[in-house]
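Below: the structure, in structure tokens.
Just one protein chain is left out here, and the rest sit where they should.
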Amino acid sequence: MREFDYRRASDVPGAVALLGAEPEAHYLGGGTNLVDLMKSGVERPALLVDVRELPLDRIEVTDDGGLHVGATVTNSDLAAHPEVRRRYPALTQAVLAGASGQLRNMATVGGNLLQRTRCAYFTDVSKPCNKRVPGSGCPAIAGEHHNHAILGASPHCVAVHPSDMGVALTAFDAVVHYVTAEGPHEVPLAEFYLPVGATPHRETALPAGALITGITLPPAPDAAASCYRKVRERASYAFAIGSVAAALDVRDGTVRAARLAFGAVASRPWRAHAAERALIGGPATAEAFAAAADAELAAAEPLPGNAYKVTLIRNLVVAVLTELAAECRRTEEATR
Amino acid sequence: MTTATTPTAPVVGAVGTAHTRVEGRDKVTGAARYAAEIPFAELAHGWLVVSTVTRGRIRSIDAAPVLAMPGVLTVLHHGNAQPLETQYTGPMGAPDPTLQIFQHDRVPHAGWPVALVVAETSEQAREAAESLVVEYDLEPHDVAFADGHPGTYVPESTPRAAAERTKGDLAAELDASAVVVDAEYTTPEEHHHPMEPHAATAYWDSGRLEVVDTNQGSIYVAQELAQLFSLDASAVRVRSEHVGGGFGAKGTRAHQVAAAMAATVLHRPVRVVLTRRQMFSLIGYRSPTAQRVRLGADADGRLRALHHQGLNQTSTVYEFVERSADVARAMYDADAHHTVNRVVRLDVPSPTYMRAPGEAPGSFALECALDELAERCGVDPIVLRARNEPAVGPVSGLPYSSRKLLDCFEVGAGRFGWAERDPRPGLRRDGRWLLGTGTAAASFPTLAGPSTAAVTAEADGTFTVRITAADVGTGARTALTLVAADALEVSPDRVTVRIGDSDFGQAMLAGGSAGTRSWSWAVTLAAHDLREQLALGGHVPPEGITARSDTTAAIGALPPRERHAYGAQFAEVAVDVTTGEVRVRRMLGVFAAGRIVNPLTARNQFVGGMIWGLSMALHEEAVRDGATGTHVAPDLAGYHVAANADVPLVEADWVDDPDDEDPVGIKGIGEVGIVGAAAAIANAVWHATGVRHRHLPIRPDRVLAPWDEALPRPSEDRD
Partner (left out) sequence: MAPSTAGAITLTINGEKHTLPVDNRTTLLDALRERLGLTGTKKGCDQGQCGACTVLLEGRRVVSCLQLAVAAEGREVTTIEGVADGDRLHPVQQAFLDLDGYQCGYCTPGQICSAIAAIEEHAAGWPSAVTTDVRPEAGVAPLTPEEIRERMSGNLCRCGAYVSIVQAVARAAEETAQNTSGANEMNVAGAA
């Protein structure tokens, strides 16, 4: 690990100013990904600006009934917050499905959005990787890509975004707030991650030096019937090989509203717009759910080693939506 | 003053009674110090640099810029390292050249040690090591392990291990069989990954090389280092007080050699700790295997032919044979037997012994094949095994020291509820989960290694046992305390057992499930001798009275026999074929493994072995990148071992089976727990789904694959 300077910021403008003064600088949140990448030599910052003491650690109900979550709120606090559990249960489930109790106590919401792929070629500095060293190649395509992308990838990179939290946030139309020297800005999470294309090293729409200050979740009355299901290669403490965040509003057997996002299938949490369009207004049946999944997965371009993910996601969509439809039916009957 | 004749109530019966670990308090309070935790003044930190290429030659090592970095003391490499002795027969036979570090410019595999950077602090050493520029001339490599590799050969047999054994006319018996199972099974590259990384601190003290280490046999490490550095055996002392797991990986490895080299150059203590990543290439591993099993049987399941062939990989510098086919030789009767272990040399690190070497992968193939035969014959899997129970060794013709396999099945079947099992697959469901149960047999050889021990009656009425044993988590320190207490007829709290110091003399290493048996034997002999001396009466002088033992003659006099521990494994699994997830719901193992010294720690160890089997069945797999020949994701996030959430209630129990040749009645329990466990789980997955999984691990994508096309499509989902 390269030697580096360390500064602890006490206010947001101060943090942005500190970072702006050093071209090879990073903000340090929980450090669960950054410190690991520094140890493996993937990241070699000259300066770390510690943002953990910034006053960005609150979760508040917004005037319109949504939630604002500060960037330094830990994963644990986010998952345990009663308003999150009440309004967006799938978000709590997604956060709890990630990492371990220890890591969730350290990791922050802002850092989670910016975590890097766990593609083994990216994290091994002895190997080529277009994301780490632009133009060096993507050995995963011809090599080990068991847990790589089936959607939205490019010939330059097939890595997946590892976040669970991000999948639920994507389904709930989260908006990212950030600050630059010019002032505060916001960008919908749907536009936060850039398409891979020929520039896999450019991951987000954040301008250089920008500091994420928080996210807002718009009110989502339909989110009460929501859930997150994650499949991984051991029962806990492992990254997803496929996951689904979903919310469903079914009345009289017809889908009124649907939210659907996939994890571990693309370079970003994947909002399944085509599937949602196919679902809304249609019947709440397993056939319709499967057809909706197929509508989304029609664009899948699996590699030889990860074609199973198409089946896995399709099956997960059917299973999760079937469960949620049953929940809606029970609620409907109870209120009648 | 205490005399030898002071009356004390003789306490016999410590062996067989549950005792918490004698070092338990130290372990739960953090007071127990492991190898990298002993403080030293003037300690320097060494960091190994390993090759990033798979095969070639080192063209250059640019040490100068690194030597100029803060705190850096030296950079050792093939251009400046002291010569090591390479031609010798070590305690484990011909040495693995992997130990002969920095002797030449050749790189035979990825992760080969090419340099050691030593600095004042570990942070400085790490950054300097990672900054060291090493250039290579690349040569083409071959890391593609597969059955049918043209380099496959049958290794030379050794006096202790035949590569190939045959009996009868295999082809004729196969032809005459009503039912033939012919199946190929594979297991992947698996790694030990003790939680404590390898760590050694070396220093010179009064002309002796002292090494504070974490290992499975300090005398073995001391002897190997003495030979490598051309020192008298008495000039090397290795100590290893607490060991954070070994499983076969903690022998002599590059880190001890590197630390000793650097301590010699710098004249100060040097510590070398391996990183988790380096452990993938420097400490050995279990080779992947490709196995073929052919079973020919009469319609009722009686075996006429048993053919088991194994294939494993080894490095280009050292031959290691993973003896997968051996387990069949003493397990089941058949008119014709053919078992053979084959090897292929690839540009990979040398594999080594890993918990139940041979038996773990071998039993997966054999015990799954038995289950397939049971299905084909319409015979219950336990009945099938009983039908093929041998009276004497099927190939050796030797009598069994004891063989209580069927007792294990009987007790286990009763407790597991096997009698209520419907043998048909794919019938049981609990929500999204398909349920199934499976069974398999387990066996592991009962071995003993010559050992010496010293037992001292101290002047204060206590007793001290000294033996170069290792407690790698087995509870050996506690077991030996109980064994000594019984042999001395005193309470265990009057016995102190000191282990892990090569100065205590020759003793078996912690391996082959033979540690506690071998050491207990020596301790018992010495204790009996001491009691005889004490019985003569008189005062115990301040230095105490010491009796010594050596079991070489006793063990050498053991007649040829089939000696094994046995077990019956049971597992229940739940499989979601729509996601590919497999969850083990319960496991039960019933073992016949000699006298159980400490039921508390023994149960834990059996269960731990079974969890290794679970982890092998569902999770473990090291993957290589074909293009570079290097590992993909060599870390504990990429190499999954079972986490707590993967492990259900796992129960182990045993039947009475004291070994009549061993003074304490011990057989050995360290390895039999893993044997057959993966097969029981794979057989249960078949029972749940109707699909045979012959390739480990049983990953979600493999479970999904056969169902991919069979899943209900919208148009088929109408009725």
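As written, the chains take the letters A and B, and residue 1 is the first residue of each chain.
Convention: a residue touches a chain if its C-beta (ideal position, glycine included) is under 8 Å from a C-beta of that chain, and two chains touch if they have at least 3 such contacts.
Remember, predicted model here, so these are calculated numbers, not experimental data.
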Checklist outcome for this item: Given A:S76, A:T180, A:T285 or A:T331, the residue that touches the chain left out of view is A:S76
Next on the checklist: Using the touch definition from the top, which of A:M106, A:V196, A:V310 or A:A325 touches the missing chain?
Outcome noted: A:M106
Checklist outcome for this item: Contact with the hidden chain, among B:L67, B:A183, B:L636 or B:V691, goes to B:L636
Checklist outcome for this item: Among listed residues A:L28, A:A71, A:A245 or A:A272, the absent chain is touched only by A:L28
Next on the checklist: Considering the whole complex, not just the chains shown, which residues of chain A touch the missing one?
Outcome noted: 1, 3-6, 8, 21, 28, 30-32, 35-36, 39-40, 46-48, 50, 52, 76, 79-80, 82, 85-86, 89, 92-93, 96-97, 99-103, 105-106, 235-237
Checklist outcome for this item: Interface residues of chain B toward the undisplayed chain are 20-21, 23-25, 27-34, 36-37, 39, 121-123, 127, 192-197, 242-245, 247, 273, 275-276, 472-475, 600-601, 603-605, 607-612, 615, 635-637, 641-645, 647, 649-650
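Throughout what follows, only the chains that are shown with their structure count from here on.
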Next on the checklist: Using the touch definition from the top, list the residues of chain B that touch chain A in their complex.
Outcome noted: 52, 123, 126-127, 130, 432, 578-581, 583, 618-619, 623, 625-628, 630, 632-633, 637-638, 640, 642-646, 699-701, 704-705, 707-708, 711-714, 717
Item to check | Residue ranges of chain A touching chain B (in the complex, touch as defined) | outcome: 1-3, 41, 118, 120-121, 123-124, 126-127, 139, 142-144, 146, 231, 233-239, 241-242, 286-288, 290-291, 308, 311-312, 314-316, 318-319
